[in-house]
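Then we have chain A:
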Amino acid sequence: MEEKEIKLMKGNEAIAHAAIRCGADGYFGYPITPQSEIIETLALLKPWETTGMVVLQAESEVASINMLYGGAGAGKRVLTSSSSPGIALMQEGISYMAGAELPGVIVNVQRGGPGLGTIQPSQSDYNQATRGGGNGDYNVIVLAPNSVQEMADFVDLAFTLAFKYRNPAMILSDGVIGQMMEKVVLPPQKPRRTEAEILRECPWATTGRSKLRAPNIITSLELMPEVMEQKNLHLQAKYRQIKANETRCELTKCDDADYLVVAFGSAARIAEKSMEVARAHDIRLGLFRPITLWPFPEKELQNAAAGKKGILVAEINAGQMVQDVSLAVGGKIPVAHFGRLGGIVPDPEEIVNALKTKLIDNE
Partner candidate 1 sequence: MNNDIISPENLVYAKPELMNDTPMHYCAGCSHGVVHKLVAEVIAEMGMEEKAIGVSPVGCAVFAYRYIDIDWQEAPHGRAPALATGIKRLWPDRLVFTYQGDGDLACIGTAETIHSLNRGEHIAIIFINNAIYGMTGGQMAPTTLLGQKTATCPFGRVPELHGYPLNITELAARLEGTCYVSRQSVETVAAIHKAKKAIRKAFEASMKGLGSSLVEIVSTCNSGWKLTPVKANEWMQEHMFEKYPKGDLKDTTSL
Partner candidate 2 sequence: MGKIVGAIVVNEERCKGCSLCVVACPKDVIALTDRKVNVNGYPFAIAARPDECIGCTACGIVCPDGCITVYRKKLE
């Protein structure tokens, strides 16, 4: 049996390694704390000398996302990364990519806001990520890793989903997962696709018009309202398909639980400990962790929540995913929110205390 290659590294570094290993063609980015290790690691690894992957430090996040647009529009596997204020700058490009139906991967290692905010971790970009974020009716596939291992694993998954649906995909991480070190099994090195493979996989891409086909045009523009409505309806149908096929979540000790904590990413890791603390105090608490934030695992949550006494949504924000949880359970079960702001990461006891005061004591 082949021995697994186990490494110790930061979540940000794992993103960089995984990008090279999953056969990415290009990375375009701009430094910002707390995710600069992604581009720094890529610069050290020099993948242009091995796999041929392009790594470019752009002049801004606006330029980065538009380099992504260009590369994705030409059929390549391209990714960018940033943190909250930089992701805000990228919204124009993400909207255009969604409109032009381009596959690309965007990594957001979140920090607190609003504005320049703080460099400390936060989950306050949940609404921006899951509601599209830019102008127009669109959605981005959003994956929320809770470990360095998932940082590594989700890069290839994000590319797979992005190309399957011709849609941008986002890895919504945060400063905790990006900065912490833990062991990780890196994926095996995949070769980058050959030109022939790209042409086969992406017949829509601007790779140069062959005599056999009409010119390929990548655009989000359409001035005829009737045609534009059809284009939008097509997008909506695609989003329904993604909702039907691609929800992912993880359930821990939900079966025997009286209460559920719903949390994603780093908050879910903390909530896992909260579960132990609660159970040590004879409170049967289960953890429901959405892995795809869009599409939100609504049905899975409905099933898991059936018959429970209450749900606490623990987030490192002022209450964003709690809206999706409330929509999912439709008022049948009490739902409360607990969050810390400003870059403060809650500890497990705080979450248990919130469960007691907001739900159990109110019964």
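In picking the candidates, the idea was that all candidates are chains of the complex that A comes from, given by their letters.
The rule we apply is simple: contacts are C-beta pairs under 8 Å (C-beta built on N, C-alpha and C of every residue); 3 or more make two chains touch, one makes a residue touch a chain; residues count from 1.
Not measured: the values here are computed from a predicted model.
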| item | value |
| --- | --- |
| Options 1 or 2: the chain contacting chain A in this complex | 1 |
| Residue numbers on chain A that touch candidate 1, as the complex places them | 25-26, 28, 54, 56, 58-60, 62-64, 66-74, 76, 78, 92-93, 96, 100, 206-211, 214-221 |
